[in-house]
Structures are given as C-alpha cells and as structure tokens.
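All protein chains but one are shown in place.
Chain IDs A and B follow the sequence of writing; residue 1 opens each chain.
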Amino acid sequence: MTDPTPTASPPLLAIRGLSKAFLGVQALDGVDFTVRHGEIHALLGENGAGKSTLIKTLTGVYQRDAGTVTLEGRAIAPRGVEEAQRLHIGTVYQEVNLLPNLSVAENLFLGRQPMRFGFVDRGAMRRRARAVLLPYGLSLDVTAPLGRFSVATQQIVAIARAVDMSAKVLILDEPTASLDAQEVTVLFKVMRTLRSRGIGIVFVTHFLDQVYALCDRITVLRNGRLVGERRTAELPRIDLVAMMLGRELEAAAHRIAPTMDDAEEDARPPLVRFRGYGKARSVEPFDLDIRPGEVVGLAGLLGSGRTETARLVFGMDRADRGEAAVDGQAVRLRGPRDAIRLGFGFCPEDRKKEGIVGALSVRENIILALQARQGWLRPIPRRRQEEIADRFIRLLDIRTPHAEQPIQLLSGGNQQKALLARWLATEPRLLILDEPTRGIDVGAHAEIIRLIERLCADGMALLVVSSELEEIVAYSRRVVVLRDRRHVAELRGGEVAVDRIVAAIASEPAVAGEPRP
Amino acid sequence: MTRSVSSGPSRTLPQYGALAAVLLANWLLFPDFFSIRLQDGRLFGSLIDVLNRGAPVALLAIGMTMVIATRGVDLSVGAVMAISGAVAATLTQAGWGLTPVLAASLGAGLLCGLWNGLLVAVLRIQPIIATLILMVAGRGIAQLVTEGQIVTFTSPDLAFIGSGSFLTVPMPVVITAVLLGVTALLVRMTALGLMIEAVGVNRLSSAGAGVNTPVVLIAVYVWCGLCAAVAGLVVAADIRGADANNAGLWLELDAILAVVVGGTSLLGGRFGLLLSVVGALILQAMNTGILLSGFKPEFNLIVKAGVLMIVLLLQSPTLTLFLPRPARPRPVQPPAPSRAKPESPSPSAGA
C-alpha cells in the first residue's frame, strides 16, 4: 500500500463519471477524480464548482446519481460518515469538527475507547493518545479539554483521529482557513509526513500559494464539471487561475469607457478613507478610498479577504487596527448602527443568515433599516411603508404577489432586490454589496448590474465584491485585487481589465510568502 | 425551520374555534353556562367567572408573548407576582395611600424586568437560565418583604382592584382589557412590534439592518415584569392579602402555555397579543368546564399537558414535513410571477 509507483497497481481512489443533481440542478456532472498513494492532491474551484458536493458524496453524506467510486480497485458506496471512515476515508473539516469540551484523549477515542472489565480504561486511553500524537510532533496534556488548544492543534488531533482509524484517503476541507502562518507550517509538516507514509491526501483550499508549496497534483472543477487534472509542476499559476475562472485570457473584456480623467478623479476628496485598517486573522491592514459616484470593485478568489474587507468597512466585524474617516472626519465603526448613521448600507453575502428576516413580509424587510435608523418611537406610518415598498417593488421589479408576502418565499434574486431596496430606502451615501448577483437568475442579474451603474451615476459611492470578473470590470472605476487576505493590487481606469485582475491574483507573492517548509 | 407564517383569519381561526368549542362543550355539560345576571351592580355567571379567573394568566401572557416573540422566555413572572403583591399588601398595611402603593408595586415589577433584560441582552445569558435566578430568589425576596407572614389588609381602595367592578364588569377583566389595549397600542403604534418580531426571527439580520437589539430585548423583559406586577396586584387585591409562598406559583408555566396555545411560536417571530389572551381564556374555560362537570380539578393538569403536546406537535419540525405547506419558489427555477396565492392580504396578526 505504501508503494508510490503508479500505473502497476490500481490507484488508491478512483472516481469515474460521478454525477449528482439537486432539484434539477446538476451539482456534479460526470466528474473523474483520482487520488494516488502517497500524494497530496489539491481539489480547487470557485463557489458552486462542486467541490463540497464531491466530498460529501465521497463520504456518504449524499448518495450519488451516477458514476463509480473505487478504493484500491474495490467499488465502494458509503452511506454515512461513519461507514466512509470504516472504508478508510477520513475527513477533517475546517470547523464543526471535534468536541472542544472533551479532552484530547477522549476526542481521539470517542466511540472506540479501550475497555477493561467493561469500563473505559482511562490510563490506557491516555497512553495510546500520547503514542498516537507523537509522530505529529505533538506532546501535550492529553487530559486537557481540546478547546484549550489552538485551532491548528485541534486540526492535527482531528487528522490523527482520522488516520488512527485507519484512513487511507484523508480529505482536508479548508484546514488552513483559520490558521496563521506559523500554524500552517506545522500542519504542512504533518501532511508531508502522512504523504511519505503512503496516505493519499485530498486538500481543498483557496490559497494558491499553499497549493504550489505542497501539492503534487491539482484537479480543478468548475460548475460541476471537471476542467482538468495537472501536475503542479507543469501548471503555471496564471493557467491555474484561468482554469478556475474559466476564461480565455485573450478574450478578456476591457472597460467600456472611463467616465472621467483619472488624475482629475483622484484629486476629488474621498467620501470614506481607511488607513492601515485591518483585523488579525481576517484581513491584513489595507488602505482604501472611495469617492462619491464611483464603484470600487473587490476582486480575488474565494477566501482571499474580499468579504472580510466589506464587513470591516460596514462595522459588521470590528477592526483591531487602523483608522477610518468619513468626509475627512475620523470615525469609529463599532457596529452596523454606527455605519448606518454615517450613511452606509450593506448587503451581505449570506442573504439567508445575515440579510433577510425570513418570516417577515417584503414590506417589513424593505423598511426595516429606515425604521431602525428613525428609532422605534417614530414609526413610519403604514401608508408610507406601503408606498415605499410598492415604489421599490416597481422600481426594482421585485417579483412578489404582493408586499405582504413573507420574504422567505421569494426567489434568491428577488430577495436580493428587496435587500437592495432596504438600503436604497435609507438613501445611503456608501453602499457595500457582497456578491450581489450570487445565485440569481440571468434576468435579475442584468437588472442588478444596471442598478449599480445607475446608482453610481446618481453620485452614490459603491463597494462591490464579486467573483464575476466581467461584471466587476464593467462597472468598477477602480478594482482592488486581494490574495491570501491581503490587498495586493489596485487597478484604475484603463488598467481595469479581466486579464490584469487574473494576473494580479496569480502573481507570485512579493516576498516568498508563506509557507516555507 | 421555516414555519408557515400566513396571517389573517386562517391563522387566528384555530384559537377562536378552540375557544368556541370549549365554551360550547361547557354549555352542553352545564346549560346555565351562558346565563349572566346582574347583582349589586356587578355581572355574575360562569362566563364572567372564566374571564375573571383567567385574568391573572392573561395578564402574564401579554408580557410573556413579547418575550417569547424575541425567542426568549421569562420563568420569573410567578415570583415577580409574589413580589408585587407582597409590596402592595405590606405598604397598604403600613398605611400608605393607593397611588404610592401602586407606584411602588409596579416599580418593583419594572426593576425585576430590568434585571432580567440586562442579564439577557447585556450579559448574553440564555433567557431560561437568566430568569431562573429571579424565579428562585424572587420568592425569597417576596417573603422578605412580608417577613414570612401572610399579610392581609382591609383597604377597600386596593381591594377594589381585585373584587370591584367598573360599569358592571369585574375589575380584573377591565384591567386585563386595558393592559392589552395599552400594550397593543405601544407595540403596534410604534415600531417596537416590528423590531421585536425582527429580532425574534433573525437577530443577526436585524442587527445588520441597524436594529438596536439590546434595547429591544431589555424593553420586552421590562414590560413583562410590569405585566407580572399588575397580575400580582390583581391577585393580592382579590384575596385582600399577599401570600409570598403561593402567589403566582407555577403561573409562569400557565402563561407560557397560554402563549403557545395562542399560536406564538417558541422559536420567536410573529406574535399575537389578543391571541395569547384567548389562549389564557381557553385554558381557563377548560378548567371551569372540568370543575363544572364534576371531574376532580386535578384532572385539569393532564388535559393541559394534552393540549400542550398537540399544539407542539403541530409546530414540530419533524411533523411539518408530512403536512402540506404553501408552495415555495425553488431558488433555482426561473421565477414564475404568480405562485402561492395570498391567503389574505391583511398584515401581521393579532392586536
């Protein structure tokens, strides 16, 4: 099993023609995926590419519609995480993983504790726990609650549990998303050790630097389809980004027409100004100016710090460094209420969890921010509420039988338009949109883009996060490009073009950044 | 879990229907049930009795409804009743006038509510746990006030609140109606009702839209404390005394039950104040019916448990999977303009 030479023996894990549909949407469409003994294999793709569906089908959370999965030549079809574990497929997720309240030893052996005379042999459990962790370079108090240790340590304990339960294939789903550089280094050491023991590791991540530092092969998915499998050494970064984003770089769309001379534009005083603004473990300190009547785009791969930047600007997350100013006046953003008072509005990426108030009507959702700003003592009269709601329902063409429909019954695009209406009703000076067109049908998509352009023309400042590069290029005067939680480039005017953005995303880190083994 | 939140008659029908059914059953068992007579300028009769005896739980339910609408619960209302009753009886016995007595008694309720609200909103302690503290200590405080005695008083002014009548209607009924009206005005004429529902449905989204969630939470607990104080006053005035040990004992559970029967979900969101009062009346009417039909009053507990289980089962996420739900646009299908016909255009339910 530790034989690293391919071809002769069957591959460790072979997936052929895997398909899975949800309610008529093809989440996976005939995907092939191969993991060999003793390799670290990156599974990459943007949102909706099908990575998580692939993993969940592999671990038995979902049942596949078509295709075969073979492990060392034997066909398998696990029907649950437990069964997958028994079939030697172990999974470690970024969050919701082990139990922070149990000791390290109990986490390692939950459900398979060493027993003596019908009782758990705690001494043996401790000894075995220490022995299991030793190869990972972890020597710690195995009786201490797991939650007391760093996330990296918890990840390694999770890996140790999976491997100890005889995993041959180890799936690591974004294990590095909340680790710092030091912790990533430790984790990588562990992964290399496991590779040398013949274990096949599937590594899902959004950090390209980590892929190039560690992985032997790369498989890219896009929209549920396999784009290709390459050896890391033979795939230049720029080609990888192109594979992920699905673009031919020659055909990159260019900016339609700059509205104003750049120098003249830059001389205007900004509405908001951030200097050295940032938050540990979220996004590195950045500088950012946004002027009235301009759209600033935030581009980058998933997990690059786009959303984090947007949330800091609105005060949803509190910055722990740097300064913010509005109209040249220093301000503090301690929460959304501060931001709203300054005339900001924010449509979050996770509409359901942080945006809509599901059981309330479209009308109530639309007037909520306006009402909150006015305070509870000055209610907006019912008639006025209806006027506002009806106006925006017409203006934005929100498809709802009537304004009293609970918003959770609307389609995603219409929910998004209602959220936009919520903020437009407050007549904001700065509107922050995180993935405003995600999960929205084509018609609504175009409408929202037209709306963004119209608002900008009316003099509003906008900060827009989007993974649709053409979209960003179409409406942004400036584009900030992020990579690995850092603002790495700012493109302006004529520079704003898809190929330039892709090049910035794919650029090598200036200082040979993390991770150095 | 997404609940069906359609408003209007379709939602309120079960409660009124249940109340009517229970009253009808009472009438069948006891033909004189609906007969009402006027005596000494006050109405008497079984129906009036239901209203009168249901008043304390109805008063509690008014405050509890809003707490539950924010996804919380207040276990301390029974103890707060005991405190407010103790304060009122003790001060009256000490010779205070009616106005300062009422002010002190209601003030005590407000303070209790403020305490609960601060624990929930500022210290972010789970509501069940936060209000458990006052549930335990509150009765002790009430006994401290009465020094362990059953304090009786003779002041006709205070007694009037419990046993007097206004325009032939018993005072507890009048007070309940007034408090219901005032509360309904307070939440529906201001934006408070909207904010309470918004916080209960999705605290994160509400905070993101700028709703001052801590203030909303504190407000509902304070109001709940006030309602409990009023209920405590009514009970103390009715028996012309305060029994710190037993006043309001286990009534928090009845109040929660009334709210649940009234259709406000324990998962927060839409609330109906009037419906909670109807819920309280349903419970009281059942109680009266059991008494009238000669069953042991203790039988009532089992019936209550049955009602609770039925209502909860209807709300259970597991069970709703098997029940028909309003058609819902699938997020990925192209939007079809006409779907899920409105059941009624009328807005949020209840008072």
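The rule is short, and it goes like this: a residue touches a chain if its C-beta (ideal position, glycine included) is under 8 Å from a C-beta of that chain, and two chains touch if they have at least 3 such contacts.
The working rule: contacts and distances are computed from a predicted model.
Chemist: Not counting the visible chains, the remaining one has a UniProt entry; which protein name from "Cysteine-rich domain-containing protein", "Sugar ABC transporter permease YjfF", "Iron complex transport system ATP-binding protein" or "3-isopropylmalate dehydratase small subunit" does it give?
Modeler: The record names the chain that does not appear here as "Sugar ABC transporter permease YjfF".
Chemist: List the neighbours, among the chains on screen, of the chain that has been left out.
Modeler: The omitted chain makes contact with A, B across the full complex.
Chemist: In the whole complex, not just what's shown, which of A:Leu102, A:Ala177, A:Ile238 or A:Ala325 touches the removed chain?
Modeler: Of these options, the touching residue for the absent chain is A:Leu102.
Chemist: Determine which one of B:Ser163, B:Thr190 or B:Asn300 touches the chain that has been left out.
Modeler: Only one of B:Ser163, B:Thr190 or B:Asn300 touches the chain omitted from view, namely B:Asn300.
Chemist: In the whole complex, what residues of chain B lie against the chain that is missing from view?
Modeler: Per the touch rule, chain B residues meeting the hidden chain are 73, 123-126, 128-130, 132-144, 147-148, 244, 253, 256, 260, 266, 296, 298-305, 308-309, 312-313, 316-319.
Chemist: By the contact criterion defined above, which parts of chain A meet the unshown chain? Give residue numbers in ascending order.
Modeler: With respect to the unshown chain, the touching residues of chain A are 81-82, 85, 96-102, 106, 110-111, 113, 119-120, 122, 137-141, 144-145, 147-153, 186, 281.
In this section, only the chains that are shown with their structure count from here on.
Chemist: Report the residues of chain B in contact with chain A in the complex, numbered from low to high.
Modeler: Chain B residues touching chain A: 2-3, 5-7, 189-192, 194-195, 197-198, 201-202, 204-212, 216, 269-270, 326, 328-335, 337-342, 345-347.
Chemist: Residues of chain A touching chain B in their complex?
Modeler: 23-25, 316, 335-337, 340, 346, 348, 353-361, 364, 368-369, 371-380, 382, 399, 401-402, 404-406, 408-414, 422, 439, 441, 443-444
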